[in-house]
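Removed from the display is one protein chain of the complex; every other protein chain stays in position.
Chain IDs A, B and C follow the sequence of writing; residue 1 opens each chain.
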Amino acid sequence: MIAVLKQGTTEKQLENLSSWLRTQGLDVHISKGSAHTVVGLIGDTSKIDEELLESLDIVDSVKRISEPFKSANRKFHPDDSIIKVANTSVGGDSFTIIAGPCSVESEAQVMEIAKSVKRSGATMLRGGAFKPRTSPYDFQGLKADGIEILLEAKKETGLPIVTEIMNANHLPLFEKVDVIQVGARNMQNFELLKELGKTNKTILLKRGLANTLKEFLMSAEYIMAGGNENIILCERGIRTFETYTRNTLDLSAVPMLKELTHLPIIIDPSHATGVARLVKPMAMAAAACGADGLMIEVHNDPKHALCDGAQSLTPEAFDDVTRAVRRILMAVKEL
Amino acid sequence: MIAVLKQGTTEKQLENLSSWLRTQGLDVHISKGSAHTVVGLIGDTSKIDEELLESLDIVDSVKRISEPFKSANRKFHPDDSIIKVANTSVGGDSFTIIAGPCSVESEAQVMEIAKSVKRSGATMLRGGAFKPRTSPYDFQGLKADGIEILLEAKKETGLPIVTEIMNANHLPLFEKVDVIQVGARNMQNFELLKELGKTNKTILLKRGLANTLKEFLMSAEYIMAGGNENIILCERGIRTFETYTRNTLDLSAVPMLKELTHLPIIIDPSHATGVARLVKPMAMAAAACGADGLMIEVHNDPKHALCDGAQSLTPEAFDDVTRAVRRILMAVKEL
Amino acid sequence: MIAVLKQGTTEKQLENLSSWLRTQGLDVHISKGSAHTVVGLIGDTSKIDEELLESLDIVDSVKRISEPFKSANRKFHPDDSIIKVANTSVGGDSFTIIAGPCSVESEAQVMEIAKSVKRSGATMLRGGAFKPRTSPYDFQGLKADGIEILLEAKKETGLPIVTEIMNANHLPLFEKVDVIQVGARNMQNFELLKELGKTNKTILLKRGLANTLKEFLMSAEYIMAGGNENIILCERGIRTFETYTRNTLDLSAVPMLKELTHLPIIIDPSHATGVARLVKPMAMAAAACGADGLMIEVHNDPKHALCDGAQSLTPEAFDDVTRAVRRILMAVKEL
Partner (left out) sequence: MIAVLKQGTTEKQLENLSSWLRTQGLDVHISKGSAHTVVGLIGDTSKIDEELLESLDIVDSVKRISEPFKSANRKFHPDDSIIKVANTSVGGDSFTIIAGPCSVESEAQVMEIAKSVKRSGATMLRGGAFKPRTSPYDFQGLKADGIEILLEAKKETGLPIVTEIMNANHLPLFEKVDVIQVGARNMQNFELLKELGKTNKTILLKRGLANTLKEFLMSAEYIMAGGNENIILCERGIRTFETYTRNTLDLSAVPMLKELTHLPIIIDPSHATGVARLVKPMAMAAAACGADGLMIEVHNDPKHALCDGAQSLTPEAFDDVTRAVRRILMAVKEL
């Protein structure tokens, strides 16, 4: 870590700073330029509070050289993490396809979708039981009943299930859930992350709407710091000024995260774009740039769905997506 | 609410949509243009799920005409809400100044700052006991002990106290806290909002880093939907590409929110800019454009503070800010 | 186009608005809801100034139903545009690979790169002669001499050349240039666009750093309105808060633009990411999601290049990228 000091910093101030840094267990290396003095902090700086240091009157700016995340850092864990989930695994050579409805609506719905996406090659079933909604007046999910329905579908199809948690107090309800999802809006709900760090459940952590990759990894680090290293990262679009798509899918996050961390990274093209027609090309692109998997919304039920179609893909369209993705994956493997 | 249908929508589809909307208790008004058909939804559309409607295959786009928030909406509550907090109140003709350290570090620290900011005109004392930190390795706050210290300072100075909650399970610890703060990263922690809605505590709700004003008000609505209408909104900067400041303070949010809602709005220039030197001009600007108050970080303790100064203002600098702000407020009142 | 009127609009005001709209050649369709009145504008609204309409006191908001671009609109030109460029073409079944150095530095440099990228399958040669630089003190390019060097390389290799224009007065220098690039910072330099609209040169138009797809297409429309329909669109990353990458590559722009326009769309992964290591995965992703081509920076000259490598790819790395991209393209074609 480097701290650039302001012009006019006195010797006394520099000495105060240095001796404080040494009490934090760091070596201090001072280099005086014509105008600025640069202080190098050598040692384990992961516990140094960057914002605090930057806020000192004599400090112009601070630059981290080593990353503040450790457990998630590929430097200290060069091999890909492979996360076992029931009968399947995420990361390494596997390509995970998580599919299912946005919200669990009924057992019939989930069962039909589950069977269908399994036939198309999905490796896990997703479905929202607790739904984070912007409006308190929108449907909030079937909650415990929704989880029961997912477990029924698991029993029937053998597909491990993924569903979102919004409150650590609900953890007992997630006992038989295979993968617990933390939604984008809870990516920095640190209390929830800490609780999940105490479990041994696999966590699917979604990137926040306006969070950097560094913050994303720091949130993974929260869970890992508690002892739970079973984490799957999920990029689901960030918020920009563009309005044709709901969010902007940041696919460069895939190779960038691959470099920074050993954790697997999957892509959610459904939420990232908000447009069913864009799911297929974005799923293909994700497969091409090295993602470890996809999470895709699939809806069935042409009779009961409002009019004839929702943003989610139909089972037929999903089947088409999986075939296209497999073709891309084969091409990538031959390289 | 208006839904614009895609070209090629069939009569059958239009009929299906209309009959479904009618089952939701709405009147439907259809207007056919040369290329597009526009469906007007008349009635209480606040319970209509905009995203769901937009996701239908036949729907090109949806536009809300009336706002989706009701309890927070000024249309249904034209007068400013005035929130009573112990011996003071927020909103209306009052100008609230909340000041104190970022983190509660010790009783001596808090006591000294509390007395000092009270002399300068602060109307409430703030201090972080539970600290949301990006890194699990950064200081997480004194927790329950921190709240005890704040309560001691309240006893001594009479200043009501404001402190952040991160977990609804901690609510019993906040029993004597006057104002419970919800931080930017928890603005859409809907489970927390719901729990706070069941209390009668005053909630200071901070805008999320990348949240629109509409989402901000919908989060207030979550609390209000539970029956708790004691809400103070706080703009604390949004995330943009600019790097000289930590965030970009959105002061136009003040008059815009004044128009949309009856809830009081205060400004946090310390977090918004991340630069102590910008706190004074931004505090003055906030007072000039109609904010109901300020929340400012103040640090004391020149001996123990790292080197000689932190991002927070010193008590002297804070005193200077409050005098400048009062001058602006007087000018505004004379208009 | 729909205008939603504010509550309290009088009959007189509504009448004034309607009669003014009729003088603009539009049919007006009025629909009164419980609280709001909605005015539908039927006819050719592409000449209606949306901002002006929105700025009227009685207008709450305006919503375009049909797109404001016409020549670029796929609705009026369903087939892909195929742009002929010398011996090659862009769009349709072709996949264009434009490669070359960021800046033209010397004839030897350009000649060596040109031969090398041709061997690897590049279909055009790029190189900056006029360089838009943030700082007036940075290298501004070889200008006319740079173009001469590119033309020499074209003579030698047969590769058509692409180079950036910054000033319409320089057009005579671009007489033999095959494709004239308009950089991101000039995407809304409307005077330049108008001048290019008067030529019959092929224009490669880059998306601005913070421009929506609609604005991007409106800038293409500026050129097309002048009579020049030879336009290649290029997505090169947008500006967000993320800092690991220079910009955020918006690949969902590819299928979205394919839907909105008949013009070909290529991707520049070099500028979008600013990280050489990310060029290959992003190029593969671009090929997978339907882009019509790529624009990639290639540098040669290991001896003279500073130390041993620049952000641009080496010819060897570029060759590797093209092979990977071809593999993806084959997989896509088999679908």
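Basically, contacts are C-beta pairs under 8 Å (C-beta built on N, C-alpha and C of every residue); 3 or more make two chains touch, one makes a residue touch a chain.
Treat the numbers as computed from the prediction; the structure is a model and nothing was measured.
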Full-complex touch with the removed chain, picking from C:F95, C:Y222 or C:F318, is C:Y222
The one of C:G43, C:P68, C:G121 or C:G290 in touch with the missing chain is C:P68
So which of A:S116, A:T240 or A:S270 would be touching the chain we can't see?
-> A:T240
Contacts from chain C to the absent chain lie at residues 13, 16-17, 20, 46-47, 49, 51-58, 68, 132-139, 166-169, 185-186, 188-191, 194, 209-210, 215, 218, 221-222, 225, 239, 274, 276, 306-312
Across the whole complex, the chain not displayed is touched by chain B residues 210, 212-214, 238, 240-245, 248-252, 254-256, 259-260, 272-273, 275, 277-278, 281-282, 284-290, 323-324, 327-328, 330-332, 334-335
Which chain A residues touch the hidden chain?
-> 2, 4, 29, 31, 33-36, 38, 40, 42-43, 60-61, 63, 65-66, 239-241
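Convention: only the chains that are shown with their structure count from here on.
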Could you work out how far chain B has to rotate to sit on chain C, using CA atoms and steps of 5 degrees?
-> 180
Could you put a whole-Å number on the gap between the CA centroids of chain A and chain C?
-> 31
Distance in whole angstrom between the CA centres of chain B and chain C is 39
Could you list which residues of chain C touch at least two other chains?
-> 240-241
